[in-house]
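Removed from the display is one protein chain of the complex; every other protein chain stays in position.
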Amino acid sequence: MLKQFKILLEHELKIHYRHGAEWLTPLVFYWLVVSLFPFALSSTQSILRQSAAGIIWIALLLSLLMSLPRLFQSDLKDGSLAQYCLRTSSLMPYISAKLLSYAVLYIIPCLLLTPLLALLFYLPAHSIFILLLTLCLGSPILLLIGSLGAALTLKARESSALLALVIFPLYIPVLILALNCVNLAEQNLPIGALLAYLAAYCCVAIALIPLALKSILKIGVT
Amino acid sequence: MNLHEFYTMGGYAAYVWPAFAVVLGIFGGQWILAKRHRRKIILKIKEVSCDKIIK
Amino acid sequence: MSATPCLHLNHFEAHTETQTLFNNINISLAGGSLLHIQGPNGSGKSTLLRMIAGLKPHQGTVFWQDSTQKTVNIESELFYFSHQLAIKLGLTVQENIRHLQSLHGGHSENLSSILEILGLHSKRNTLAEALSQGQQQSLALAPLLWGTQKLWLLDEPFVALDSKAKRWLSQLLNRHLAQKGWVILASHEKIEYLEHPIEPLFLGALDA
Partner (left out) sequence: MQRLTRYFLVPQQCYRFITDWSPWLTGAFLLTLGYGLIAGLCFAPADYQQGDGFRIIYVHVPSALLAMGIYTIMTTTALISLVFRIKLATLVMQISAPIGASFTFLALITGSLWGKPMWGTWWIWDARLTSVLILFFLYLAFIAVRAAISDPWARDRIAAWMAIIGFINIPIIHYSVLWWNTLHQGATLTVFNPSIAPSMLYPLLSMIIAFALFYLILLCQRLCADILYQERKAAWVQEILHELT
């Protein structure tokens, strides 16, 4: 199983690597959305600083939404998803390889870009660190819930708008926890409890969502 | 409580009556939708069974 | 019931919104037999295969009894092929074979001999998207070379293959049937080069 996971992961990354700049699009999109806000709000330092964390989180959500509909779609179309579902033992390696490759390709580049974007919003170093910490804990949850949404809307028509409707309500707790963390840190208040909640949520999501994914994908291939 | 007080709801008429009106409106709408659903399904079944007889 | 292993398909039926495609299909196949599903387009050939594979909900049951009459679930013992080839267009031929080997298991033969048989030796490092339809199809059928699955479900396996590829596929079928395996095959064409008896199943008669 581990061997299969390795092969699948390697191949997944290779496919995307060969497709060239595919992984770049959500990243540029993320950057663009973030840089729209100063025009919409104001370029005043205090306003930007206050809303920086929220803007960055929302932009990340949107860029994730851009790439999520493709998560299982191509495998459904070329029939390989059906083959994984027939070999039940290969479904778990497939799901984990898929999610991991997705994180490597789409999420980690965004996270790496975030400190630079935060600087554009005059965020102090301490806040940037906390923001990154919440992003690291929160983005796995976003990805897992998003993959759940992608699996649920696999058979649906017009799946991308539908996907937003399915997953955004579920993202609200993550948003609240993460953004309040940053706000509290800005006021020099303790944030340990909040980070612990976020981490616990992340662990529960990692433990349970792949199991649900397994059943939902099986429904999706019929 | 006299009739005038009842109409004006102690100054809250603009809020109380619309609230009740919306509720009754939605109830009526749901009722009509359910009836229409039933009628549509009965028509559909009849169509199917008619097809069979023709065949 | 004989002591040889036997595959049973019971109570398969499929309906569309307005008509019945097929119903009450009950078949018992002794080991080493090939079931050839025939019928016009839209008669439910692919549907039946997908149902047997478990990719479509159905009320029927599929199981096989081995020589001791024990009932075994076939789920892990089937190979399913359809026009959705399940090969990765962004990978090379060689990588695709590795991918198929990890998926379908079985003891893997020497890679170059597999490529030789498929006639893809010179294209081992080409991307699969650059292959012709027939070559892609033989690549997708490659797991039959080394796999240990007992039941093969093949949906139009011959359709894009050239005569050479058709011959090696028929040889594989012959070998598999000689080893008392089962093949259920849907195809418009007549099956050539086959040394074993074919059991036909005609679909689409209900509608006439």
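Chains: A, B and C, in written order; residue numbering restarts at 1 for each.
Methods note: a residue touches a chain if its C-beta (ideal position, glycine included) is under 8 Å from a C-beta of that chain, and two chains touch if they have at least 3 such contacts.
In this text, all values refer to a predicted model and were calculated from it rather than measured experimentally.
One chain is not displayed; in the complete assembly it touches the shown chains A, B. Per the touch definition above, the residue from A:Leu13, A:Leu132 or A:Ala212 contacting the chain not shown is A:Ala212.
Across the interface with the omitted chain, subunit A contributes residues 148, 152-153, 155-159, 162, 165-166, 168-170, 172-173, 176-177, 180, 201, 212, 215-216, 219-220, 222. One chain is missing from the display, and on subunit B it is touched by residues 1, 6, 9-12, 15-16, 18-20, 22-23, 26-27, 29-31, 34-35, 37-38, 41-42, 44-46, 48-49.
In this text, only the chains that are shown with their structure count from here on.
Inter-chain centre distance (subunit A to subunit C, centres taken as mean C-alpha positions): 39 Å.
If you average the CA atoms of subunit B and of subunit C, the two centres end up 55 Å from each other.
Within subunit C, contacts with two or more other chains are made by no residue at all. In subunit B, no position touches at least two other chains.
Listing the residues of subunit C that touch subunit A in their complex gives 53-57, 75-76, 78, 80, 82, 84-91, 95, 98-99, 102-105, 127.
On the side of subunit A, the complex with subunit C involves touching residues 3-4, 7-8, 11, 14-16, 18-19, 77-80, 82-90, 221-222.
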